[in-house]
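For reference, the structure is listed below as structure tokens.
Note that one protein chain is taken out, while the other chains of the complex remain in position.
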Amino acid sequence: MNIDYSQEAPAVAGRLTLAEIEELVAKPLDTRPDKKYFIALSISGSALMIGAICLALSFYYGLGLWGNNQPIGWAFDIVNFVFWVGIGHAGTLISAILFLLRQKWRTGIARFAEAMTIFAVMCAGIFPAIHTGRPWLDGYLLPYPNQHSLWVNFTSPLLWDVFAVSTYFTVSLVFWYIGLIPDFATLRDRTSSKIKKTIYSLFSLGWRHSSRHWQHYEKSYMLLAGFATPLVLSVHTIVSFDFAVSILPGWHTTIFPPYFVAGAIFSGFAMVVTVLVFVRKIFDLENIITMDHLEKMNKVILATGMMVGYAYGMEFFIAWYSGVQAEQFVFVNRAFGPYAWAYWIMVSCNVIFPQLFWVKKFRRSIPVMMVVVILVNVGMWFERFVITVTSLHRDFLPSSWAYYTPTLYDFGILIGSFGLFFTLVILFTKSLPVVSISEVKAVAEGAQPSHHGGVVNA
Amino acid sequence: MHNKNLFGVSALFDSPDKIISVAKKTTDAGYKKFDINTPYPVHGMEKAMKLKPSKLGFITLVFGLTGSFIALLFMYWTMSVDYPMIISGKPFFALPAFIPVTFEVTVLLATLATVIGMITFFFKFPENHHPLHDTNYMKQVSKDKFGLVIESADKNFELEKVKEFLQSLNPIAIEEIYYQEKANNSLLEPRFLTLLFAIALVTSGTTYFVLNKLLYMTPFDWMSTQLKLNPQKPSDLFSDGYGMRSPVKGTVAQGFMPYLAKGNPNPNSNDLLENPYLITEENIKLGKSKYLTFCSPCHGNFGDGDSRLRGQFPNPPSLHSKRAQDFKDGMIYHVIVNGQNSMPSYAPYLNHEERWSVVNYIRVLQRAKNASESDIQFAKKENVKNASN
Partner (left out) sequence: MHQTDFHYTHKELPTGLKKFGSIFLIAGLILAAVAFFVDRERTIFNYLIFYSMLISLGVGSLFLIALEYVSGADWSVPFRRIPEFLSGILPLLFVLVIPLLIFNHDLFHWTHKEAVEQDAILKGKEPYLNITFFIVRVLAFIAVWVIFYLIIGKNSSKQDSSKDQNLTRKNIIYSAIFIPIFAITITFTSIDWLMSLEPHWFSTIFGVYYFAGTVIASLAAVTLIVVSLKERGYYQPWITDDHLYSFGALLFAFVNFWAYIAFSQYLLIWYANLPEETFWFLTRWEGSWSIISILLIFVHFIVPYAVLLSQPAKMNPKKLKFISIWLLFAHLLDIYWLVMPNMAEMKSGYIFSWIDFVFPILGVGFVMLVFSFFGKNKNLIPIGDPKLKRGLNFHL
């Protein structure tokens, strides 16, 4: 297939009119959910319940139910946290960084990715909250004048995490809501149901599509994108600091910040592709979330996958180059020790399989894409597992070496977090427009004056 | 009661090119209070409408800087002033470690201020009762049409003229938009007040329940019911039912030092210890602080026996008496350890070094009270030296 480079690929395929775009996106909100919807919801709901039960038992009996031991004091709790925060990076990346880079293809997927960000950060937030063992006392993490006259430790990366993740959640939510306001107004004006209209009016705040408002609105979007971009980097950077400021070999390495960010984008994009493949099929959005968009996402997956691979290589090389014995031991132990299986799952899923995306045919094939992105999700979960557990399990003293085996409760809570995520995603698809109506309209063919800003060029 | 007033006249168009030229013509015709409504932002509209650049960025800048400043100041105050603590060998004001939180607070404050500022000051939202709502015009521009409204509040507004002007632009439709006046203050509406009251009730109820009830229920109270030994409390673990145990016979506690004169009010001078500490500035400082804490309430700040206890406890004799001056160091030590007359033992409060430092300090006090001429000359010299430094 030959591409004509002199033409920009259209962001919306099939020459849809503005009304058709709106019709397509709003359809799921106007129709009653079918049987399949409830089946999907009950599956994810059951997973959520499993997690809730395991969590309740963990609260009741204490964290002794988990597999954590000495010296592996951090295990599934932190692994799942980093995994979900990572997933949560794709949304803001797509909505903010691609916005700043003027990538029009982001419009079709931005809303969904942002929603996934918010849900993923919610899932992530569970784990630091529960790993304290007594989550009802987590309020102590806030710096408020308390009866102990103590302040929180501002030099601790764990506290930076509290600030970073809560800021990230708030800003993502605000960003998402700002994007939804015009869509709420559109939905308000097209619905005939009185209840729906009241709800949409409430959330639209009385938006009138006024050009005098659009001007500030676009400016605010720009400013928010400008802040969200360093914010998204800072969040996973700070997560990496949780490990890297320590002196533990395998954790303390200076490449961690950019490496974690690249990994987060990698896993986030993989998760977005996983979900979008279904969404575009089920809701007939193939013209709005086109194969071109998926291909571009797969390219990003390939690129970030190689960045992650670069970091693996760099860590190994510098561990050898450093001449520090403990450092060298940890990396050899990673690749050939008791957890070698986890390490090689990580390497093959994150570095080897994504190489399939060098071939255009594979980038554009739904089955290949599905296999690869699911493997990437698995691989990225294992990456965090490898970093956390293998660095800890062979302590400096051989007398305190141990092997970590997760218990059923650990798995139950992990399943529960997936349940929460997919329950929220499924509810979202039927309650809010999964694609930004106004943004997609704005990039549809013929939606802009024939030469942009005609005044300038006239 | 309700008057129907004209809000303005609207016209609909069907292409982005058209609306841009319409906006230009409307501006050129001298209308100021008009608006263009489009389902999405149309590029170039700002220039066509001659809008001034958005000033939103100023809010962001001001609040962003405020955020950085507040965060840094707060961390400085908590970590270096209010409760300084050495953490992993870092300075109290560990700037590199404060940067992440400063950054996050900056972003949080800047973005929230931008959005809230935009919605409240720039848009004056929420405003669900604007005359344009629920009109056919609004429904069309919400979907796929591009609209122009010229408001009746405009200086040049004359209904017929405006209609004529709009007609000349070749619109798809023209609509007059009316609104009904409403005159009551929505803040005093009973529904709103009830809502406020309900929120207050729920918030206070929840807070009370959580803080005073929930935290004392199982499993939240497991901290206080754990299987452990509590001091001064009985325990089922031991057959005698006592929780606290005495040491096993023959064991010696860590740091224990035998003291032969223990318990003897008139000790043999051979049993008394020799002062092992030199009089150094450091030692005297320690002695001073311990003396002021433990001895001065009865013996007085300078050892004159001027108790601060106002007769609640018998006044001790002066430390400057001949008898006290003639005490050997070991004897003063003995009095501290053993007590004398109504003075109890201070052994539990002062360790070995501290007791001797108090002895040394008492010697300093005694010398100061009975200073010789040479002492005074020396002190004067020292004062001059210190003053000149």
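We just call them A and B in the order they show up, numbering each chain from 1.
In this section, a residue touches a chain if its C-beta (ideal position, glycine included) is under 8 Å from a C-beta of that chain, and two chains touch if they have at least 3 such contacts.
Nothing here was measured: the structure is a model prediction, and the numbers come from that model.
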item: Chain not shown: contacting residue from A:Asn146, A:Ser322, A:Ser400 or A:Ser431; value: A:Ser322
item: Among A:Ala129, A:Met314 or A:Leu427, the residue in touch with the chain that has been omitted; value: A:Met314
item: Candidates A:Leu205, A:Val245, A:Ala335 or A:Ile415 - the one touching the absent chain; value: A:Val245
item: Residue, one of A:Leu29, A:Met306 or A:Ala335, that touches the chain absent here; value: A:Met306
item: In chain A, positions touching the absent partner; value: 2-6, 8, 100, 102, 230, 233, 237, 241, 244-247, 252-258, 303, 306-307, 310-311, 314-315, 318, 321-324, 358, 450-453, 456-457
item: Residues belonging to chain B that touch the chain removed from view; value: 43, 57, 88-90, 96-97, 99
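What we mean here is this: only the chains that are shown with their structure count from here on.
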item: Mean-CA-position distance for chain B and chain A (Å); value: 32
item: Residues on chain B engaged by chain A in the complex (per definition of touch); value: 15-17, 20, 23-24, 35-49, 51, 54, 56-57, 60, 74-75, 78-79, 82-83, 87-88, 90, 94, 97-98, 100-101, 103-105, 107-108, 110-112, 114-115, 118-119, 122-123, 125-130, 132-133, 138-139, 141-144, 214-215, 219-220, 222-223
item: In the complex with chain B, residue positions of chain A that touch it; value: 17-19, 22, 59-62, 134, 136, 143, 149-157, 159-160, 163-164, 167, 170-171, 174-175, 178, 182, 185-186, 188-190, 201-202, 204-220, 223-224, 227-228, 230-231, 234, 237-238, 241, 438-439, 441-442, 446-450, 452-456
